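Written below as structure tokens is the structure these notes are about.
One protein chain omitted, others in place.
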Amino acid sequence: MKSLNEMSIKFLSRSSNEAFARAAVAAFAAQTDPTLEELNDIKTAVSEGVTNAIIHAYPDIMGVIWIRVRIFDENKVEITIRDRGVGIEDVELAREPMFTTGGEERSGMGFTIMENFMTNFRVYSKKGKGTTIKMVKHISCKATGGGIH
Amino acid sequence: MKSLNEMSIKFLSRSSNEAFARAAVAAFAAQTDPTLEELNDIKTAVSEGVTNAIIHAYPDIMGVIWIRVRIFDENKVEITIRDRGVGIEDVELAREPMFTTGGEERSGMGFTIMENFMTNFRVYSKKGKGTTIKMVKHISCKATGGGIH
Amino acid sequence: MPISHRKIEEGIVVEYSGELGHHEAKETMRYLENIIDLYAPRRLIFDLSKLTFMDSSGIAVVMCGYRNMRDIGASFFLKDVPPQPRKVLSAAGVDRIVRFTEGRVHNDEIAK
Partner (left out) sequence: MPISHRKIEEGIVVEYSGELGHHEAKETMRYLENIIDLYAPRRLIFDLSKLTFMDSSGIAVVMCGYRNMRDIGASFFLKDVPPQPRKVLSAAGVDRIVRFTEGRVHNDEIAK
């Protein structure tokens, strides 16, 4: 299926880049004319995915993070976040609410939020190879006519 | 010289992506703690460069545009915008204020604004191959301590 | 479209809000031209108080409004231009051609 529009970004796994990453995705997704809540859901999910790559995928080194965003017909926004970090041994366990290897500073709710806030959510990971998460948000059609304008 | 932080973005030459491109660069550059005027200068220059790639580099086809932003020590932000479009025959002429091949809809002030609003500005272009512009903005150091935080 | 107009005693006020780049320029020019064709106002006040960003595409928009009004012997004003668009317009010398005004539009002020 061909996308109507797409972009990708690539950046270093510095925590100072979290704000940039979520702002960039939100600015791109904004052209589907989402509601404020839909746009905030996307921004929140991206923040979770990027934070995971920064702290879990590259715990001790500076790595590279990729995000691709594609807009499809019928107001479907697909977001892919990819790292080449340590990977996840047991994805099912990692996705459990409250599960975290991050200690007191983490809530273990990242995956749960991505899953709840987005329409579809999938995780692909291989120990030692890295992790890719793919999520889709359906944008409600407005009476005034949504779509790319 | 190694950058302190960097990112790159890649997107289709749709005019609906202009707002995304300038917002993404501004969100990244914001971590150097610029003044509002400095950040607006960067946003404006990026908007000019991206608009040129969209309308002049790829007049009839949908092309790809790349932006790389690097932050160096001493609050130096370097922005590179690259297209693989038609290229510019005579760069010196193109840089003249008011020169445009875009007709009534363009003012011919894009290059002049990039040059005036940024600290350094260079254009590399080859007819039929594409255009790369590289611009640098020095961010003033604040008393409260600037730098990446 | 983030553009609207209203009639006042002094003429027509057109208000633009949000960002104005190349993506929004063509439709904005067409809007201004339509308003001028339709009303042939004595004065057109382009209210930019809610303009959050403008690049050089906006210069062509402003000059389009200015020329169309001049051609019918009428006057064109820019009202409440924020700092960022003002810097872009100044870089192009537009502030030496088009008249800027601030605050409430009064007959006496724009009649100067």
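As written, the chains take the letters A, B and C, and residue 1 is the first residue of each chain.
In this section, a contact is a pair of C-beta atoms (placed from the backbone, for glycine too) under 8 Å apart; a residue touches a chain by one contact, two chains touch by 3 or more.
Since the structure is predicted, the reported quantities are computational estimates derived from the model, not experimental observations.
Engineer: List the displayed chains that the omitted chain touches in the full complex.
Structural biologist: A
Engineer: May I ask which residue of A:55, A:91 or A:136 touches the chain that does not appear here?
Structural biologist: Answering carefully, the residue with contact to the hidden chain is A:55.
Engineer: Which is it among A:43, A:68, A:82 or A:137 that touches the chain not included here?
Structural biologist: That would be A:43, which touches the missing chain.
Engineer: List the subunit A residues touching the unshown chain?
Structural biologist: Touching the missing chain: residues 15-16, 18-19, 22, 37, 40-41, 43-44, 47-48, 51, 54-55, 97, 104-107, 109-110, 112-113, 116-117.
Everything below uses one rule, namely that only the chains that are shown with their structure count from here on.
Engineer: Please find which chain has its CA centre nearest to the centre of all protein CA atoms in view.
Structural biologist: Chain closest to the assembly's C-alpha mean: B.
Engineer: Once you find the CA centre of subunit A and the CA centre of subunit C, what distance in Å lies between them?
Structural biologist: 41
Engineer: For subunit B, which residues are shared contacts with two or more other chains?
Structural biologist: If we look for residues of subunit B contacting two or more partner chains, we find 16, 19.
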